[in-house]
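With one protein chain removed, the remaining protein chains of the complex are shown where they sit.
Right, subunit A next:
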Amino acid sequence: MSRDDMVEIFRRVLETDSVSVDSDFFASGGDSLLGTRVLSAVARAEGVELSFEDLIEAPTPAALADRVASVTR
């Protein structure tokens, strides 16, 4: 999953286009409920089960895409 794919997921969940690869999910209007929807979208796209802590530790599309890559590699 590319960083741009992850940006798309963030945009869809946050319902805003103002998300870049370095946007922080929680500073962009995300909360725990919406965060779970990023996790389910990633699971659907990649078959990877990230935890909520993964999103807290890697809250940007860039960091979260890297985390997915590190799991699937």
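Just so we're on the same page, a residue touches a chain if its C-beta (ideal position, glycine included) is under 8 Å from a C-beta of that chain, and two chains touch if they have at least 3 such contacts; residues count from 1.
Basically, contacts and distances are computed from a predicted model.
Here one chain is missing from view; checked against "Monoamine oxidase", "Sugar ABC transporter permease", "Cell shape-determining protein MreC" or "Cytochrome c domain-containing protein", UniProt names that protein "Monoamine oxidase".
Touch with the chain that is not drawn comes from one residue among A:M1, A:L55 or A:V68, which is A:L55. When the full complex is taken into account, the listed residue touching the unshown chain is A:L39, out of A:V7, A:L39 or A:L64. Taking the complete complex into account, residues 29, 31-43, 49-52, 55-56 of subunit A touch the chain not shown.
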